[in-house]
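Submitted below is the structure of interest, expressed as structure tokens.
Of the protein chains in this complex, one is absent; all others appear in place.
Coming up: chain A.
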Amino acid sequence: MIQTRGLSKTFGTHTVLHEIDLNIQAGEIVVLLGPSGSGKSTLLRCLNGLEDLSAGSIEVNSIEVTSTMKLKERQQRMLQIRRQTGMVFQQFNLYPHKTALGNVTESLRMVKKLERTHARHVGERMLSRVGLLEKKDQYPSRLSGGQQQRVGIARALAMEPEIILFDEPTSALDPELVGEVLDVMKSLAQEGMTMIVVTHEMKFARQVANKVIFMDEGRIIEQSDPESFFERPATERAQRFLSKVMDY
């Protein structure tokens, strides 16, 4: 479903991703782990075209983008890819000038071209899926961080994506609000949604993921099932990383 071949990303002279080869099947829940600056978020953003790729290729749902395509063509295809993938951001990035419901229905109206009442209907269904129907008329500023992030998830879900990308969805939350967001993500996982999650929630990674990808310095160091990654990390770098994060 998602495939990258030799995907590289450079910012100026700094190479953030080195020839990443990735293969993700439908229904997989992949957790990307690694120290900060290892390129996890950049990889996620490349998959969604929020960062342009410097070399290599990406294929999502048989839509292929390669670095050698013309800019126009690349942008056109990236737009197609984005319409089949959802993204949830660390800082939520809700539209502050729209209500919770408005945040969810915006792209239903603009991109899917649903008419108003239909969009409302779908929007309400999505909000109730994340347990926030009663907050539909609130502006984001009146919602807690956890609630905002759940609206963010509802917004992504509404577009009926094949895959949802989560970029550190709980990192900006107060500890007591993390659980409600993880619960929503778990229920999505149980429903069979394909998910790629950058996170520092080790417990979530261990319980929910079917695959763990460990990255460091822009390279994939290790790929395995969570059980063996957490119990028997193969590389020294992964061991070091785990010993650091597991101490707390």
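Everything below uses one rule, namely that contacts are C-beta pairs under 8 Å (C-beta built on N, C-alpha and C of every residue); 3 or more make two chains touch, one makes a residue touch a chain; residues count from 1.
Criterion: contacts and distances are computed from a predicted model.
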Exercise. Choose one: "3-isopropylmalate dehydratase small subunit", "ABC transporter", "Carrier domain-containing protein" or "L-cystine transport system permease protein YecS". The correct choice is the protein name in UniProt for the chain not shown.
Key: "L-cystine transport system permease protein YecS"
Quiz prompt | Touch criterion as defined above, residue of A:L7, A:V60, A:L101 or A:M159 at the omitted chain | solution = A:M159
Quiz item: Of A:K9, A:R82 or A:K211, which one is in contact with the hidden chain?
Solution: A:R82
Quiz prompt | Selected residue (touches chain absent from view) among A:E106, A:E124, A:D183 or A:E217 | solution = A:E106
Self-check item: Where the missing chain touches chain A, by residue
Solution: 48-50, 79, 82-83, 85-87, 89, 91, 93-97, 106-107, 110-111, 139-141, 155-156, 159
